[in-house]
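The complex appears here minus one protein chain, its other protein chains still in place.
Just so it is clear, A, B and C label the chains in written order, and each chain counts residues from 1 on its own.
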Amino acid sequence: MDNAMTIPSQPDLRVALGPLALANPVMTASGTFGYAAEFANLVRLNRLGGVVVKGISLEPRAGNPPPRIFETAAGMLNAIGLENVGVKRFISDKMPHLRTCGCRIVVNILGDSIDDYAALAGHLSAVAGIDALEVNISCPNVKKGGVAFGTAPEMAAAVTRAVKQETDLPVIVKLSPNVTDIVVMARAVAESGADALSLINTLIGMGIDARTRRPRLANVIGGLSGPAIKPVALRMVWQVASAVSIPIIGIGGIGTAEDAIEFLLAGATAVQVGTANFYNPGATEQIIDGIADYLRQQGESSVQAIIGGLRLGA
Amino acid sequence: MDNAMTIPSQPDLRVALGPLALANPVMTASGTFGYAAEFANLVRLNRLGGVVVKGISLEPRAGNPPPRIFETAAGMLNAIGLENVGVKRFISDKMPHLRTCGCRIVVNILGDSIDDYAALAGHLSAVAGIDALEVNISCPNVKKGGVAFGTAPEMAAAVTRAVKQETDLPVIVKLSPNVTDIVVMARAVAESGADALSLINTLIGMGIDARTRRPRLANVIGGLSGPAIKPVALRMVWQVASAVSIPIIGIGGIGTAEDAIEFLLAGATAVQVGTANFYNPGATEQIIDGIADYLRQQGESSVQAIIGGLRLGA
Amino acid sequence: MPEHQEKSIVLSIERLSPSVYRLTLHAPLIAGEARPGQFAMVACGSTLDPLLRRPISIHQCSGDGRLQLVVKVVGRGTQLLSEIRAGQTLDLLGPLGRGFRLSPGPVALIGGGIGIAPLLFLAQSLMQTGQADASCRVLLGAQSGEDLAPLAAGFETLGCHVELATDDGSLGRHGLITDLLPAHLPNLGKVYVCGPHPMMAAVAALCASAQVDCEVSLEAHMACGLGACLGCAAPGADGRYKHVCKHGPVFKAEEMAWTTR
Partner (left out) sequence: MPEHQEKSIVLSIERLSPSVYRLTLHAPLIAGEARPGQFAMVACGSTLDPLLRRPISIHQCSGDGRLQLVVKVVGRGTQLLSEIRAGQTLDLLGPLGRGFRLSPGPVALIGGGIGIAPLLFLAQSLMQTGQADASCRVLLGAQSGEDLAPLAAGFETLGCHVELATDDGSLGRHGLITDLLPAHLPNLGKVYVCGPHPMMAAVAALCASAQVDCEVSLEAHMACGLGACLGCAAPGADGRYKHVCKHGPVFKAEEMAWTTR
């Protein structure tokens, strides 16, 4: 009796973000998975499509005073303040373990100026084991009065060009959702040479403690993430996928395979799981398995078949 | 024994939205309370600070095909498509009952063009029992390729001026949150003569049914409301309250007295309860009672004392 | 008929089949006023997820304030309802909507799946008021006997004539219950139907060509249940949208557009 015949074959989960090939479309979102070591006992890291590490700056940053996080309805606010060990210690202390993960390693970078981003890209290009850079443009441009790079198309374009010039690594630009027209931002970045887009970063939110009349975050405002923002993220991914031709990584409130599939259908080539790593550390592996199950149920042999597969019209 | 002495007196809940005085700061949000009659058996309408009716256009509108609503994590998407009976039938069929409610009646208006808004304001100014107009500028400007009035400061300003010119009623302009900088929009509207601001309208979102690969709404995209959006709404109210001097009505995910108090502390003079009317029809009365309880607990004799009372700094 | 927001007490919960549960509640305000075909908006949990109430038909009411709902688990909200226990409270909004318009004469009640739930209340009212008699036909269908048997119980003791069909043939006729209708149509004055949309469309079409009155109980996604949100639109025959929660859920079949869905 050949049992193998009744077991449906494993669907092909491979996807490519331009030059960056992934074993499957499921990555972890920056700032929600540390430097991967934190989850090594809970997740088989080599099963992941990729890990995006916590945002790295040129110099170490202490971050904001506490409280830094606050739970909201089906979401959370964070104002970590971009705490990180800085690029030097990242390379010396964090990269050795990251090289052993057995999956794609993407380094998220952030800066106060275009020069910062360029310098980071230069530094990191020489480091073995880094597969791509993800440029976080939701940071304030100190030279332009603190307006976020990600809210003005010319600034976002300039950062993209500067980073591309300094590196041969694939460059993913991560968009901020706090804009009137996400398509304008996406086009500006795509035309400036980005290899792929990540969206979305957090929405800007706030919480207040009625009893004490104080803000819930020491920083007053913070980034809203989690299932609460999924509908906004999905809409933006769909709008951008309909407008630009470079691949998109969908991010925002993804916690289940169904969530991930919705983003793929909307046109994302891959997804990142963020806040869900906190409430369910097993989320990423469950999502990978769930996508495979879905493809089998739907009679699809490859995940490619569903990317952008949203059915419109009657 | 004088029991009355141990009962703390009822705090003063009265507030004023510029020329519009309210018995208390709790109103209902447009589109979530019908024309008030729908809730007459469930809510003592004369206890409310005010009712804002479903958005009214010059001509009746059929609205979008179903499905029109979809539940999301701690929120919902709607794409009602501005279904309404049109201004004539509103005046003849709905106003008679509204006049008997015993609370402030605010009429939410919407149009395809600046002329539409102006004409609506003119029509409604002559109608007895209307206490104010709320201008919904989240609608597409048909003459400007469908860009929403609420996403371009010049268009929002033009609508505000046009409406002000046609009416002596207090004019409240309701802002869309789907913009890069809400303060720019608020300033444009305030400088154009608005008496008060309402914020926020819904965020734009989307849902997909993974099984059928179809959008969850026939209209594909829709408005996200409910507790999920509260942190974004609160942040915008705080930003705008810090920047303009006209009164603000806070809206977005308010379901409890604590929620409402957070908006008052952030600088709102009044609040509107929207989606909560659906999952808890008793919400508005509970919020009014809860604000009074809070003021007693905090030793405040008037709600005025907490408006904008957020404590910053150490 | 005023609506009430009523915190009912769960008296009991019974599992009728692997996915169907019957809740018996003490809800005197709503039970005192409900009519067959009306529904309640039920708060399924105590947190903000799931957020919205779920529409559930009134299955039975008694004079002493008891009210029954029959719930099929299809998603998160109904799953939470199935986990409720006796002694807990359940926040109901009801009775809502426009129910069946009862009229005397020879009738058939046609139910499919969980759509059978509201028909028991209807049959009771018809039989107890004498508007229907032993000629009352009850045609009920479901996937399997396991699903159908518990829902079909109760109609025969009322004195109705019951016919069953299942998709898998495990109880009653093998096939669609609507196949049984044409034989009865010439003798019927009115047909009431609640079930999957294609079944109701088929019954509506049969009744239309036989010129028999037909009332259908529609489903729609609902947020308020009160006619306020305008979310529950269904296309009417006149090209306008009806609101299922307020104009329905029970409609005359000819009021609705059957082709556009």
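As a working rule, a residue touches a chain if its C-beta (ideal position, glycine included) is under 8 Å from a C-beta of that chain, and two chains touch if they have at least 3 such contacts.
Quick caveat, the model's predicted, so the values are computed rather than measured.
Novice: Which displayed chains does the hidden chain touch?
Specialist: Contacts of the unshown chain, counting the full complex: A, B, C.
Novice: Which of A:Gly18, A:Gly63 or A:Gly193 touches the chain that is not shown?
Specialist: Of all options in A:Gly18, A:Gly63 or A:Gly193, contact with the hidden chain holds for A:Gly63.
Novice: Which listed residue, A:Pro11, A:Pro25, A:Gly50 or A:Gly75, touches the chain dropped from view?
Specialist: Of the candidates A:Pro11, A:Pro25, A:Gly50 or A:Gly75, A:Gly75 is in touch with the missing chain.
Novice: Which residue from A:Gly111, A:Pro227 or A:Gly252 sits in contact with the chain not drawn here?
Specialist: A:Pro227
Novice: Tell me, which residues in chain C touch the chain that this view leaves out?
Specialist: Where chain C meets the chain not shown: residues 45, 47-50, 76, 80.
Novice: What residues on chain B make contact with the chain left out of this view?
Specialist: Those residues of chain B that touch the unshown chain are 73-74, 227.
Novice: Write the list of chain A residues that the hidden chain touches.
Specialist: On the side of chain A, residues 31-34, 38-39, 41-42, 54, 62-71, 73-76, 78, 80, 83, 226-227, 255, 275, 277-282 touch the unshown chain.
Rule of thumb we're sticking to: only the chains that are shown with their structure count from here on.
Novice: Measuring from the mean of all protein Cα atoms shown, which chain centre lies nearest?
Specialist: B
Novice: Centroid from C-alpha atoms only, then distance chain A to chain B, rounded to Å. What do you get?
Specialist: 34
Novice: List the centre-to-centre spacing of chain A and chain C in whole Å, with centres computed as mean CA coordinates.
Specialist: So the centroids are 46 Å from each other.
Novice: Could you pull out the residues of chain B that touch at least 2 other chains?
Specialist: 73-75, 226-227
Novice: Residues touching two or more other chains, restricted to chain C: which are they?
Specialist: Chain C, residues with two or more chain partners: 48-49.
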